[in-house]
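Written out below as structure tokens is the structure these notes cover.
Here the complex is missing one protein chain, while the rest keep their positions.
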Amino acid sequence: MEPVREYSALVELLDHALQKGLYVSADVIITVADVPLIGLNLRLALANLQTMLNYGLMKDWDEARRGAQREKAQINQAE
Amino acid sequence: MPIKIEEDKLKEGLLGLVVALVEIIAEVLKLQAIRRMEEGLSPESIERLGQNIFDIFEVIEQIKKDQGLAESVNAIRENLDCVIDDFVNTLVNPEEWVKHAE
Partner (left out) sequence: MPNKEAFTKLEPLCYLILLMDSLGIEVSSAKIAEVWDKLQPEELSTELIELLVFFWKRSAKPKQFSSLSYIDTPSASACPCTCPDTHTKLETEKAIQSPPESHNEVKRIRSREVEAKPELTAETEQVQGTLEVEEKAAVKKESANQAVISLRDSIEQEQSEAKLPESTPAPTTAVISSEDTGLSGRYVYGIIFGSDELQTTGIDNSPVYTIFCRDIGALVHACAPNPYESTDRAQVEKWLRQHQDVLDQAFKLTSSVVPMTFDMIIDGSSAANPDDVLQDWLQERYSPIKSLLEQLSGRAEYGIKINCSIETLTEKVTQENPEIIELSNRIATMNKGTAYLFKSELAQKIRKAVEEECKLLAKKIIAEVRPLVSDLKENKLDSEISNNQKPILNMAILAEADKIEVIGAFLESLQTKSQYTVVFTGPWPAYSFVKDLE
């Protein structure tokens, strides 16, 4: 089933943002009835996996995965 | 940015918000999937990917139907889209900066 809305500005924006990559540094305070309860100190890097790899982040994970895939392929070949 | 919740429409409001966010993320995932597909994926991966994303949306639609959230979700998403549209227009057109400054 297709979504009703074909085009959403927000979705497009997020798509482009992921393509470029986002780095967010934030302090978040969660309050209830004006009483601060929870604090969050955040540093966030958010992007496409391809973009991540382009920037050199998550290389280790990528290597590990490729390693695993290579092994799998070798096993299949052997069979 | 305060999020206000009306008590009698609590379920609708809260669930609606959650489902709206899930739907937005799902759509972003779909777009990202299409990009990956263009960059190169094996046909089985594409088929698996497509099938899964399709299923996700099916489930979302089902939830919206069961809980009667369709209207609420649409409203929330439209509002968010308007905010984004205004924001981007202001950024892109320097004349708008002047107007906002006044």
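Every chain is named by a letter (A and B) in the order it is written, and numbering of its residues begins at 1.
The criterion applied here is as follows: a residue touches a chain if its C-beta (ideal position, glycine included) is under 8 Å from a C-beta of that chain, and two chains touch if they have at least 3 such contacts.
Source: prediction; values computed, not measured.
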### Task
Since one chain isn't shown, list which residues of chain B touch it in the complete complex.
30-31, 33-34, 37-38, 43, 46-54, 85
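As a working rule, only the chains that are shown with their structure count from here on.
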### For chain A paired with chain B, centre-to-centre distance based on mean C-alpha positions, whole Å
16
### Summary
Within their complex, chain B touches chain A through residues 23-24, 27-28, 31-32, 35-36, 39, 54, 57-58, 61, 74, 77, 80-81, 84-85, 88
#### Entry: Footprint of chain B on chain A - complex, ascending
1, 3-5, 8-11, 13-15, 18-19, 48, 50
